[in-house]
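See below for the structure under consideration.
Chains shown are a subset, placed as in the full complex.
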Amino acid sequence: MSLQMDAAELMEFLDDIFPQVRGDFEVDDLSANEISMRLCVQEKHLRPGGTVSGPSMFALADCAAYAMVLARIGREALAVTTNCSIDFMRKPSAGADLIGTCKLLKLGRSLAVCDILIHSVDQDAPVARANMTYSIPPKC
Amino acid sequence: MSLQMDAAELMEFLDDIFPQVRGDFEVDDLSANEISMRLCVQEKHLRPGGTVSGPSMFALADCAAYAMVLARIGREALAVTTNCSIDFMRKPSAGADLIGTCKLLKLGRSLAVCDILIHSVDQDAPVARANMTYSIPPKC
């Protein structure tokens, strides 16, 4: 039930393996069953109409859930997204970061399940919700 | 932001329109944005292997979300389920009721979105999670 990496180690690891999104995400908070991941919203994440794109919100949910699972199973382990269902409920603000609050609902031997709620930092009501399933391959 | 029906009115209304599941469900708690719905687990809800069937858990999630939406929009209104995604995470106990805790995440003019977490009353860890979308037809 304990973390294998703290927030700083987790960010360093993510920057290392996903160099193409370096600077996009930040871990705001991390505990044994919950992580807050920030999408530092930039021009490339926007859609015309002054809002954040759907793929950017999907990427935030995916990154938050992946980081949560890795924080628990450790950096030498593998985990691949197998399923996501996402509901887009309100229009995110174009000029505000997004926070994905991810709860770890199950961490089994082969499957992990997370729930993610996404807010614009300047709005109370959530802009999206998602659930993610990760498959954890057996260690060799 | 206020309820159109209290828990007793809601149960009476559900018994009235869904006579075929009368006795299956009970409202344990109701507030403006959350409802706790109980599935009174009976023989017909079970699967061999000592567990509750998937369709029974789906029915609980659907009933909880439907009741939550109706409690807010009132009995004269219509709402139909348009989408559900459900994750089955652990085996429910055969001899214990299930509680579906449903949060209303969005109540728009035409769509409502709910998150539901399902527990066996004798287990701490959730057995399933679901999200439901309801379409609310315009009033004539």
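We call the chains A and B, going by the order they appear; numbering starts again at 1 in every chain.
The definition used in the following text is that a contact is a pair of C-beta atoms (placed from the backbone, for glycine too) under 8 Å apart; a residue touches a chain by one contact, two chains touch by 3 or more.
Every value quoted in this text rests on a predicted model; they were computed, and no experiment measured them.
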Quick tally, homo complex: 2 in view, grand total of copies 4
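One rule holds in what follows: only the chains that are shown with their structure count from here on.
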By how many degrees does chain A turn when fitted onto chain B using C-alpha atoms, rounded in steps of 5?
180
What whole-number Å value describes the gap between the mean CA coordinates of chain A and chain B?
28
Inside the complex, what are the residues of chain A that reach chain B?
85, 87, 89-90, 105-106, 108, 113, 115, 117, 125-126, 129, 131, 133
